[in-house]
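Structure, as C-alpha cells:
We show some of the complex, not the whole, and keep each chain where it was.
A, B, C and D label the chains in the order they appear, each numbered from 1.
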Amino acid sequence: MPDLTHFDAEGHAHMVDVSDKAATARLAVAEGHITMRRETLDLITEGRAEKGDVIGVARLAGIMGTKKTADLIPLCHPLPVTNVSVDLVPDTALPGLRATATVKTTGQTGVEMEALTAVSTALLTVYDMVKAVERGMEIGGIRLRLKAGGKSGRYEAAP
Amino acid sequence: MPDLTHFDAEGHAHMVDVSDKAATARLAVAEGHITMRRETLDLITEGRAEKGDVIGVARLAGIMGTKKTADLIPLCHPLPVTNVSVDLVPDTALPGLRATATVKTTGQTGVEMEALTAVSTALLTVYDMVKAVERGMEIGGIRLRLKAGGKSGRYEAAP
Amino acid sequence: MPDLTHFDAEGHAHMVDVSDKAATARLAVAEGHITMRRETLDLITEGRAEKGDVIGVARLAGIMGTKKTADLIPLCHPLPVTNVSVDLVPDTALPGLRATATVKTTGQTGVEMEALTAVSTALLTVYDMVKAVERGMEIGGIRLRLKAGGKSGRYEAAP
Amino acid sequence: MPDLTHFDAEGHAHMVDVSDKAATARLAVAEGHITMRRETLDLITEGRAEKGDVIGVARLAGIMGTKKTADLIPLCHPLPVTNVSVDLVPDTALPGLRATATVKTTGQTGVEMEALTAVSTALLTVYDMVKAVERGMEIGGIRLRLKAGGKSGRYEAAP
C-alpha cells in the first residue's frame, strides 16, 4: 500500500521536499457547486443588474482565495501563480451555481490545491451573501477536474 | 421577494451595518464530508499511529482557518471567536471522513461563515495530504446544521 | 508644542494605550480620487456593462482593505469594524474617479485609518486594472472628511 | 479603443495570464507626498532625535507594505521582490513629506503596484502617527515615475 507523502518515515508531518524537481508549467482545473431553492437562484440571476452582483463578488473572492492557499493548507508549498480565472454559472437544474477555477504556474509543484481553494472560497462567498434569504444552501461536488504538468503527469476526472 | 442584504439600494456591495445590534452569545455548527475509495480511507485510519495523523493535521487546519474567515470572505465582519472545535470521523459507508465544526463568539453578528470555513479548510487539508494516493476524492455536503443567538434566532437544519 | 502620541517620553514608538477609554460608537469618512485621461475614464464607465466592472472590483478591494488596516499601519490598533461602504463615482471634470469610504465600529479608538486605507486601496486597485491603458494616472486628495465619536469629538473637514 | 486586460472577453475579472512571459529583471519607482501645516512638519523633523522617528517608522511600513501588495490588490500577481527601498524627505515648500519607493524583482510581471503600495502605505503611516496633532493632512501626487524591464519596456513620467 502506498505511503502518505506528507508524513516522514516516523509519521511526522512535513512539507514534502520538492527542491530537486524541475520548475515546469503547471495547470489545474477544479469545480464545485452550491444548491439552493429556485427562488433564491432567481434572486441572484435577476438581481445582477440593479440589486447586486453576487457572481462578480464571488468570482473575485475565489481569485483572491487562490493567493491564500499556502496560508490555509498547512503542508502546502507557497508558489506564485501566473494565471487565475474563476467562473460561476447558474444552473436551473440544480438549482444553484456551478463554479470552475483554472490556475497556472511555472513551479516545482502543482496548483491543484490553489484551484480547489478558489472554488471553495467562491462558493462560501455566495453562501455568505445569500444566507439571509436561505440558510439551507449546500456546497458540494468540489473536486479536481484536470491537472497537467509535473512528473506525475496529466490527470483528468471522469465526467 | 426579499432583497440581498449585502448590497445597498443601488446594488453596490457593502459590509452590512451591525453597529446597532447587541453583542450577544452566538453559536454555529457546520458539517461536510470528503468521499474517497475504501482503501484510501483505510490508509488514513490505520496510519494514525505510525504513518501520520491526517485527521489531527486537518482538525488544526480547520481551527486556524476559522481565524481567517473575514480575510477570505469579502463582506464578512471580522470578529474574535471565543471557542472553536473541529471533529473529523471516518465513515466507512461514504466511504470517507465527516467533518463538524462548532464555533462560538460574543458579538454583533453570527459565526456561520466561521463554522463553514472551518469545515471547508479541514476537508481541503485532507485532500492535500492524501491526493498523491487518490486524486478523485470529492468534497460535499457542506452546510449549516445549527445556528443560535442573534435577532434572527435559532436555525436548525433538517437531518 | 504638542507631542506625538505614538512615541513615549524617550521617543520610542509604541501602540498608544487605549485600555481605559470607553468603547463607544465611532464613525469615519475619508475621500480621495484618481485622475486620468478622458478616454481612459470613458473606457471604465462605458465598459461596465460588457467589458468589466472596474468600479465593482475597486469597491470590494476597498472594503477588504479596511480589514487589513492594523496589519499595514504599524502602530494602529486592531479593531473589528461593524460597517464599511466604499463608493466610487466618475467625475468628468477631473477627469477620473472619486472614492469615498465610510467605516463604523464600537470601540476604544477611532476608525480614521480604516477609512483612509479603504480609499487608498480602492484607488490603487483602479490603477492596477487600468495601467495597461494609461500609466500616467495619479492618485490624490486622500483625506479625512468626517470623524465622530470618542473623546476628541467630531471633526469635519472644510469642503 | 484598447480593452482592459484585467477582464476577459465576457467582461469577467481574472488574473492576467503571464505564464508564457519570460522572467526578466524588473524595476519600478513610485512617488507621492503628504501635505501638512508647517508647524506639524517641524514637529516631525525636529523630533527625530529625541521625540520619535516618524520617518523611520513610515519607511519600514512602506517596505513591509510592499510584501502585502498581492494581498491587497485583487488581480495583482504574487511575486517575490528582490529589493525595496523607501525614502521620505521633508519639503518645506509643500510643506510636508515626499516619499519615493524603488522596487526590483526578477519575474514574469512588473512591480509597479508594489512601488505604489509602498508609497501609499508609508504616507498613511505618517498620517496615523501625526493625526492627533493635525487631522487635515492630505495625501496626494501618488504616481509611477519609472518602470523598466518586461515586454512593454521603459516608461518614464514627465517631471
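Going forward, contacts are C-beta pairs under 8 Å (C-beta built on N, C-alpha and C of every residue); 3 or more make two chains touch, one makes a residue touch a chain.
Note that the structure is a prediction, hence the values are computed from the model and not measured.
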*Of the full homomeric complex, 4 copies appear; what's the total?*
6
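As a working rule, only the chains that are shown with their structure count from here on.
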*Report the inter-chain centroid distance for chain C and chain D in whole angstrom, where each centroid is the mean of the CA atoms.*
15
_Gap in Å, rounded to a whole number, between the CA centres of chain C and chain B_ = 31
*Hey, what residues on chain A touch two or more of the other chains?*
53, 56-57, 60, 64
*Which of the chains are touching one another, listed as pairs?*
A-B, A-C, A-D, B-C, C-D
*Mind pulling up the chain A residues that touch chain D in the complex?*
25, 56, 59-60, 63-64, 66-67, 80-87, 104-106
*Within the complex, which stretch of chain D touches chain C?*
1-7, 10-13, 32, 39, 43-44, 47, 49-54, 57, 60-61, 64-65, 68, 71-76, 112-113, 116-117, 120-121, 123-125, 127-133, 135-144, 147, 152, 155, 157-158
*Okay, in this complex, where on chain B does chain C touch?*
8, 12-19, 70-71, 74-75, 77-80, 107-108
